[in-house]
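Excluded from the complex is one protein chain; the other protein chains are retained at their positions.
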Amino acid sequence: MGSLKYGVSVYSYVNDFGSVMTLEDAFDHIADTGATGIEILGEGQVEGYPEPSAAWLDTWFGLVDRYKLEPTNMCSWIDTRVTLTRNLTVEEGAADLAQDLRLAHRLGFKFLRPKFGVTSHELDPDPQWEAYVERNLDLAHQLGVVICPEIHAPTPIKHRVTDAYIAFIERTGTKNFGLMIDTGIFQDRPLTHWGSHQINDEMRQHMAFLNGIAVPPEQFLEIAQYVVFIQAKFHDIDDSLEDLNIPWRPVMSAILRSGYSGWLSSEYEGLRSPWRAIDQVRRQQVLLRKLEAEYEAGLLA
Amino acid sequence: MGSLKYGVSVYSYVNDFGSVMTLEDAFDHIADTGATGIEILGEGQVEGYPEPSAAWLDTWFGLVDRYKLEPTNMCSWIDTRVTLTRNLTVEEGAADLAQDLRLAHRLGFKFLRPKFGVTSHELDPDPQWEAYVERNLDLAHQLGVVICPEIHAPTPIKHRVTDAYIAFIERTGTKNFGLMIDTGIFQDRPLTHWGSHQINDEMRQHMAFLNGIAVPPEQFLEIAQYVVFIQAKFHDIDDSLEDLNIPWRPVMSAILRSGYSGWLSSEYEGLRSPWRAIDQVRRQQVLLRKLEAEYEAGLLA
Amino acid sequence: MLEHQLIQSTGFRNIGPVGARTGFAVRIRIPNYHGTRLSQLDGFTVTVDGEVFPFEHNRLGIRDEVYTLAELREETSARWGLLEWGEILVDKPGGLAAGIHKVEVLARIRYSYFPPDVHVFPMHEARLATLCMA
Partner (left out) sequence: MLEHQLIQSTGFRNIGPVGARTGFAVRIRIPNYHGTRLSQLDGFTVTVDGEVFPFEHNRLGIRDEVYTLAELREETSARWGLLEWGEILVDKPGGLAAGIHKVEVLARIRYSYFPPDVHVFPMHEARLATLCMA
């Protein structure tokens, strides 16, 4: 049943990872939610990144096999401002992206999300992003990996950043570059916590996006054809299974009506108290599947 | 400097052990306190107890070597009421004790604390204890291990239980049986927590010992010649390095005046909130060493 | 690694085939501070959203073995190690609905070094836990 595929990002467990949880535990927690996909941070879950040992690779494939989880997306970063005095050259940035593409492929991932450096308070990516990606389109094609930058709050859907990525897709006609949507853009009620800290008024003033940028979920339909991956960002699902920040009914409705049939990868980013993420991810998996079932039963407009 | 040897029991970290801490982590935490001895629960820290694998044994000896910690005491239990319908026979109890002696010796421990079943609300040990031990005195001698039952609240020093153990030592003349003192007997102020729970009035009524049985520290001098090991039980050391339950100044004074020169093994048994024990043990190690230094400087009467 | 608390988040699940569930499982860490001979465990009462499933009928799964209460009581060789989880297996035709449930476990441990008349020590914990797949 259902056209969506459910996964979980190990980022959901950050802070817990390495303190109360091993990589194997993360696989166990994810598989037990009923999810079938695992997303990771490359420089994070991969010990010895960017060149894991043969022993670590054995462990990885053993876990993938044992827990029957499909590698979905690997997150990476391009450290544009590599030192205080100089930026990466195009060649260096393209080489770092190539390295991550190869690692992602080697581990079985089909998607790679690079995070580019930015040049402004509106988070315009360094213009070199286009050269980094273009030089790697053939490699990505050979490896069967789709590069997908993330549309992440405070950047909304209707914005020159998104437009530029779409223009690139249209211009190159590539199938190896697409949009990743982080559902935090739909957040329409304020967060109460950021990491392990309660948010105070001063933080809200400086980081207005903590209150939510409330992109209308219907706008997803306008860009759905370019979307290759969804990170189901969330922060707090209460004891009645109500999400306190993300309006999942209209969001899921829009996603399902668009015909999107890729991954929905749980990405918990709420209060970082130990072990909290484990159950929060379980709650979200139940909530999202319930809404998909309602949609299929014609109960979700 | 100093005549005492400082160790830490891994029991201090129970609840954390296996949830936020591996065996190697426990070695690391203990070694970093400056302690030179490690105490364990046999059926607890020994994976595959009572017959650990060769791989586990390699791990154990590797850790002992790497962290330069000397195995001190291993705790064990004799499950007297082995099923609901029958008790262990003398032969079975003696065999279990022999098994633990051999395991303790194999891992390098010099002391074994068996916990016997009891027959009364005054915690009289099952009379079979004497036969269990007597049948194992030769083995203990061969292995170089001292069997030491624990004098633990609510049993005080002046009590028939202690007297019976001393009578056994006198009768047999053995050097392989002695007393372990748990410093919880000196507790003179009430506990506030038991495990992860705040203590309420009902608990205090049923378990009066939670308020402390306040054995006078001077009594230690009367039995010191029979004492082979001390578990430095404690529950809460505050931010000013004051123990809220155990009167360490007179306790350390008595221990030092007695000429006792064996192990003082930290045994934290306070609030079981994650990671709390790590720093509490550090505090106790500082506190006890400070008092020993004061004693040597003639500042502790 | 196990969660600090007795009742684990992961492993709370229905058992039996989808569409014909026979019951559910609750994963727990050992309700003791040391490893334990199985005969020292005297069963586990489970309560879900107020519905009581008495210890006499529940089974314990540990490693690859499942024990009824009668089997547990007589199992003097096999042990539950401190680093291992076990699961309480509870019969309930149809299983539980997906979602958040209030789950309580009362574990009955026997300590020979407690006075005989109080040697079955009840350890109780409660939490909200989420069952993912109906």
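Think of it as A, B and C in the order they're written, each chain with its own count starting at 1.
Note that in this section contacts are C-beta pairs under 8 Å (C-beta built on N, C-alpha and C of every residue); 3 or more make two chains touch, one makes a residue touch a chain.
Computed from a predicted structure; not experimentally measured.
Trainee: Which displayed chains make contact with the chain that has been left out?
Mentor: A, B
Trainee: Which of A:Asp16, A:Asp182, A:Asp243 or A:Glu292 touches the chain that is not shown?
Mentor: Residue touching the chain left out of view: A:Asp16.
Trainee: Touching the hidden chain in the complete assembly: which of B:Leu4, B:Met21 or B:Ile213 does that?
Mentor: B:Met21
Trainee: Touching residues of chain A against the unshown chain: what are they?
Mentor: Considering the whole complex, chain A reaches the absent chain at 11, 14-20, 41, 43-45, 47-49, 75, 77-84, 115-121, 123, 126, 272, 274.
Trainee: Suppose we count only contacts with the excluded chain; which residues of chain B make the list?
Mentor: Listed in rising order, the touching residues are 20-22, 25, 28-29, 32-34, 239-241, 274-275, 278-279, 282-283, 285-286, 289-290.
FYI, only the chains that are shown with their structure count from here on.
Trainee: Can you tell me, using the touch rule above, whether these chains form a line, ring, star, complete graph or other shape?
Mentor: Basically all the chains touch each other, so complete.
Trainee: Write out the two chains that share the greatest number of C-beta pairs in contact.
Mentor: The largest set of C-beta contacts joins the chains B-C.
Trainee: Which chain wins if you rank chains by how close their C-alpha centre is to the centre of all protein C-alpha atoms?
Mentor: Measuring from the global C-alpha mean, the nearest chain centre belongs to C.
Trainee: Could you work out how far the Cα centre of chain B sits from that of chain C, in whole Å?
Mentor: 30
Trainee: Roughly how far is chain A from chain C, centre to centre by C-alpha average, rounded to an integer in Å?
Mentor: 36
Trainee: Per the centroid of Cα atoms for each chain, what is the distance between chain A and chain B, given in Å?
Mentor: Chain centres of chain A and chain B, defined by C-alpha means, are spaced 50 Å apart.
Trainee: Any chance you could list the residues of chain C touching two or more other chains?
Mentor: In chain C, 1, 3-4 touch at least two other chains.
Trainee: Could you list the positions in chain A whose residues touch two or more of the other chains?
Mentor: 20, 274
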